[in-house]
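Every protein chain of the complex appears in place save one, which is left out.
Chain IDs A, B and C follow the sequence of writing; residue 1 opens each chain.
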Amino acid sequence: MTSSLLANLLTEPPGVAHYMTVGAVMFVCGAMCMATKRNALGVLMGIELVLNGANLNFIAFGSKYLDNGGPQLGLDGSLIALFVIVLAAAEAAVALAIALNFYNNHDSIDVDRADQLQG
Amino acid sequence: MDLTPATALPKLLAAAWLLPLASFVVILFVGKRLGPHGKWAGYLAVGAIVSAFLLSCVAMFAVWLPNHELPVAHHGEHHDEGDQHDGAPADDDHQHGTAALLQDAPLTACADHDSPFQLAAFQENEAHADGHAVEEGHAANPPPTYYFGDWYSLGQFGALKLTIGYYIDALTVTMFCMVTLIASCVHIYALGYMHDELHDPYHDHEVIVHGHHLHRPGRFHRFFQYLSLFCFSMLGIVIAGNVAMVFVFWELVGICSYFLIGFYFERHSASTAANKAFIVNRVGDFGMLIGMMALWASLGTFAFGDKQDAKGQTVLTESGAIAEPGIFSQLRTAENGYRLVPPASMIAEETRNDPAIEAEDAAAGKAGHWLLLVAGVGIFCGCVGKSAQFPLHVWLPDAMEGPTPVSALVHSATMVAAGVYLVGRFYPAFCPEALLVIAIIGCITLSLAATIAITATDIKRVLAYSTVSQLGYMMLALGLGGWIAGLFHLITHAFFKSLLFMCSGSVIHAVHTNDMTEMGGLRKKMPITAYTMLIGCLAIIGAGVPLTPIGFSGYFSKDSIIEQAWSHAQTNGGVYWAFLAMAVIGASMTAFYMFRLWFMTFTGAPRDHHKYDHAHESPRVMTGPLVLLAIFAIAVAWPAFRLTGLLEQAQPVGTAAGGSGVLIEDLVVPAEHLSHAPNIKLRAGLAAFSSAFIGVFGAAVVYLWGYLNPREIKQTFKPIYTLLWNKWYFDQLYNFLFIQPALFIGRQIAAFDRGVIDWFLHACAWTVRLFSMVFDVVFDRTLVDGTVNTAANWTWDFGLLLRRFQTGSLRQYVLFIVMGTWFMCLAYFAAAFVLMS
Amino acid sequence: MDAIYWPSVFFLIFGALACGFALAVLLSANIVRMAFYLVLSLAATSGLFFLAGQEFVGAMQLLIYVGGTLVLLIFGVMLTSQERFVNMKTLAGDWVIGMIAGGALLSLLTAAAFSVPEWRGPERAAVENLPIEPNATPIGMGLLGARVDQIGAPADERAGMAGYLFPFEIVSVHLLVVLIGAAYLARAKRRSNPLPTG
């Protein structure tokens, strides 16, 4: 079914599900960045990807060009997406400051050096 | 002075209850400054508890007894009032209507009958035997006379009302007198026993610090401070008017025992024992919490009694129903003839609303009984912990680490008594199946502890196990339907067990050891101790002239337990005879180990001459209480003092007639008075006497006359001896079953949190490692380049790999978020799939 | 066979770009390159926003993310990259476990996306006739608390359309606090009386 959906995509408009797929890929890439990057800044970039992936969903749900039936999120989707962008920026600022502080204390940006607290 | 019971009793007993608290508070704040080294603190505590005793005596002799006629005989009484009640089942004002009956009916109808113990002398006529047959079918007894009310309301949370209140009946008053009397003796005795603590610094010979004995400041006042708090807490349990208050004081008793058992906390064994006592008790309390919840949730109240007005009359609503019924009146209503019937709120809603199920359940009569059983067994769990019943008996012998006066108090009048008391108090709420559980636990406990006591050589441990065993007797009696028998034994046991402990303390004080194998021949050195202890031993084995009302206190109470067991066995037959058998064999073992103790300590040749030479009789302040208690141990149960009559006044509602099981259909709890039938009395009395005699004789053969060498006996029965010597390996078993797994799980979880997910990740890591090794060998080495020292890198990588699983790695945490989400979804979908298909 | 629906083509292009560069961020080992790929991925996402008719949000995405956040990140890269070169390579084991977990999550989320029939996409005819109207005004009014879409909506749906004045204002307080915090951490001063280390 999925394959046929993709095949028709050239002639039929994309739906929410297609946007969500892109969002899911970005979300998972971000999560994997957070889980595999040893550079703290890489982890922060992962956070950006994660939030952006989730944000794509709101955009898709808010768009009237994508839905066919079912409850409409309408304007709420765009507005929430806007706020998420702002919140992500705020979070990035703090996380970056924390990473710099970590760097000052550890002389390294490697998150694997954060191993004193355990047990 | 106004001596109306409804107003005077709460005041008198509250005063008696709060005096120890006052003493505690005073000592807490200014204890150290009371006289040299806090010496006056002891006098203060003694003064408080003795005053409490006097107040209790006033309550008993000036208020209770003049206003409440003792039932002269109890046989016909139930018969009469039962019949009357059957005639007028709609009588709503049951409490006072029937309370009046309780007082009047026996006088008129049965004045010619005699007290139960005169029955032992065959003064009973045939009419009684006939009476039993008739009594089988009639209704149970109405609630006893009691005074119930609240002093102070803690708070109301919706339907949950928490108050500090009282519930005073004959049992309460009796317990007050008993507890305060024994506590007074213990306090006075402790003045002498704890004398060493007045020295500053105190030398603790059992603790070695830096190669020297420990020197520390004396803690005389601390001891009396805790002792006062302990008495306060125990009296709080006794007077408590509701379950929540019982629980509060229950825990307070636990905390006090923690302090007192750990009094010599510098000794490692003492602090461990204190911990053990506390934690084991908590295990029981958790059951009790569940029982409490079950009762509260289904009955909506914690109160024991019905709401009363200032005159002690039950408050009724306009329609004539009880305004605020307590637990007991809800479980045993007058409409149901005071039989235990689960009220509607105990029956699951769907059952109530579904006529089909309801009819089926009503036919079987089972609805709500499971909840009753849960509540009963839950409450009993708390009692198991406090009264050191199997399987939570392990703390009690270790609690011997406390000073001996504490042991005397803990083992007789307080703490362990609290468990039995609570079973007695809750008696109307126990369904026959719960009683069976109680009986089984009691039976196991009594035999288990008795066997261990036979091999113990520490004088206090023998007594400790004997306590556990006697508590088992009480539980057994209660579980078999012998309410009076159980509580009767509780009171007599309190006297002789405190006597025995204080005697042992006196011996320990003299020879500075607990080990009986280092004693012997002390009779000549310390005669008062020796003979008072002999009285204690005779009392505990139940010595008396069979078939006559002549004997020590234990004779009466233990005989009534065995009679009850006999009656129960006769009614139910089959395996239920085991209860009787264990009770009789236990009596024999009791006699054996008690006299073994006495012979080893006081007779024969001294085994350790150094210790023998230094031994001396204890000072008056210690022997005085011994003599006093000895007198009580002899006489307290004599029929002339009508102790059973007093208890009978408090017989909880509807329990005199026994009952029959619902979940186990052929289980019958016989009415208690049936056990006084002459044929049972005769056989039980003879069995008890002969078993005790065999026990004493056996002990004499081995330890007095020395016909048999105990060492050879040990050799012959080595496996059994080892088993008993190691206390049936219970400590080891618990260590293996609970402590090790708990520690293990704790460690595992800590390790888990450190980053080891589990073997799965390890396996993954290994697989991956394997893959990359192959990959490395195939490509890296051949294709990419000739890396320097690949093997060294592997090792290095491998070390990092392993180490990483041991660290609190941030990246793994993130991975756990993903996997956690995923596994939760998976679990949910799997569950949904299973449920749907 | 119908004619090619061009928005779909653009969707495919932008979607592929967004996903591809997101993957590149994941797979790249060089932090500067990662930042660059991230810019491209986020920019492609804003293209998707435009395609969905959310041009205002798309513009904000370009401004805030691409313009602001990433500059911030690149500052971070520059500030921290003066350390001597150390190997920060992720081990193969971590990659594999990460990929397993990620793949599982991805399959779950994609399956979820295609499980709801309403989400599979509208009919072409329905969409093609929709008027194209700018939504900057409704969004702006929404941020001021007035939902203009309430005007045409049936009465029982109006309650659910909340104005966004409150979040708009409170988020400024949040940004203020966050900047104070970030500035505090980034300042060089250390405490004069340090608390014990341990």
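As a convention for this text, a contact is a pair of C-beta atoms (placed from the backbone, for glycine too) under 8 Å apart; a residue touches a chain by one contact, two chains touch by 3 or more.
By our rule, contacts and distances are computed from a predicted model.
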item: Name per UniProt, for the chain absent here [options: "Thiosulfate oxidation carrier complex protein SoxZ", "Molybdenum cofactor biosynthesis protein MoaE", "Amino acid/amide ABC transporter membrane protein 1 (HAAT family)" or "NADH-quinone oxidoreductase subunit N"]; value: "NADH-quinone oxidoreductase subunit N"
item: Chains on display which the left-out chain touches in the complete complex; value: A, B, C
item: Which residue of B:Phe61, B:Trp151 or B:Tyr828 touches the chain not shown here; value: B:Tyr828
item: Which of B:Phe148, B:Phe176 or B:Phe278 contacts the chain that the document leaves out; value: B:Phe278
item: Contact partner of the left-out chain, one of C:Gly20, C:Gly68 or C:Gly163; value: C:Gly163
item: Contact residue for the chain not shown (choose from C:Ala3, C:Ile132 or C:Val173); value: C:Val173
item: In subunit B, positions touching the absent partner; value: 153-162, 209, 244, 247-248, 250-252, 255, 262, 265-266, 271, 275, 278-279, 282-283, 285-286, 289-290, 293-294, 296-301, 324, 345, 348-349, 742-743, 745-747, 749-750, 752-753, 808, 810, 813-814, 816-817, 820-821, 824-825, 828-829, 832, 836
item: Interface residues of subunit A (partner: the chain not displayed); value: 16, 27, 30-31, 34, 40, 43, 47, 50-51, 53-55, 57-58, 60-61, 70-74, 76-77, 79-80, 83-84, 87, 90-91, 94-95, 97-99, 101-102, 104-106, 111, 114, 116-119
item: Subunit C, residues in touch with the chain not shown (by the definition above); value: 108-109, 112, 115-117, 119, 145-148, 150-151, 157-167, 170-171, 173-174, 176-178, 180-185, 189-198
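In this section, only the chains that are shown with their structure count from here on.
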item: Graph class of chain-chain contacts, one of line, ring, star, complete, other; value: complete
item: Chain pair whose interface holds the most contacting C-beta pairs; value: A-C
item: Interface hub residues of subunit A, defined as touching at least two other chains; value: 31, 35-38
item: Sequence positions of subunit B contacting 2 or more other chains; value: 804, 811, 815, 818
item: Subunit A-touching residues of subunit C, taken from the complex the two chains share; value: 1-5, 7-9, 11-12, 15, 18-19, 22-23, 25-26, 31, 34-35, 38, 41-42, 45, 48-49, 52-54, 56-57, 60-61, 64-65, 68-69, 72-73, 75-77, 79-80, 83, 86, 88-90, 94-95, 98-99, 101-102, 105-106, 109-110, 112-114, 116, 118-124, 126-128, 130, 135, 138-139, 142-143, 147, 149, 161-162, 164, 167, 171, 174-175, 178-179, 181-186
item: Subunit C-facing residues of subunit B, complex; value: 761, 764-765, 768-769, 771-772, 775, 797, 800-801, 804, 811, 815, 818-819, 821-822, 825
item: Touching residues (chain side subunit B, partner subunit A) in the complex; value: 750, 753-755, 804, 806-812, 814-815, 817-818
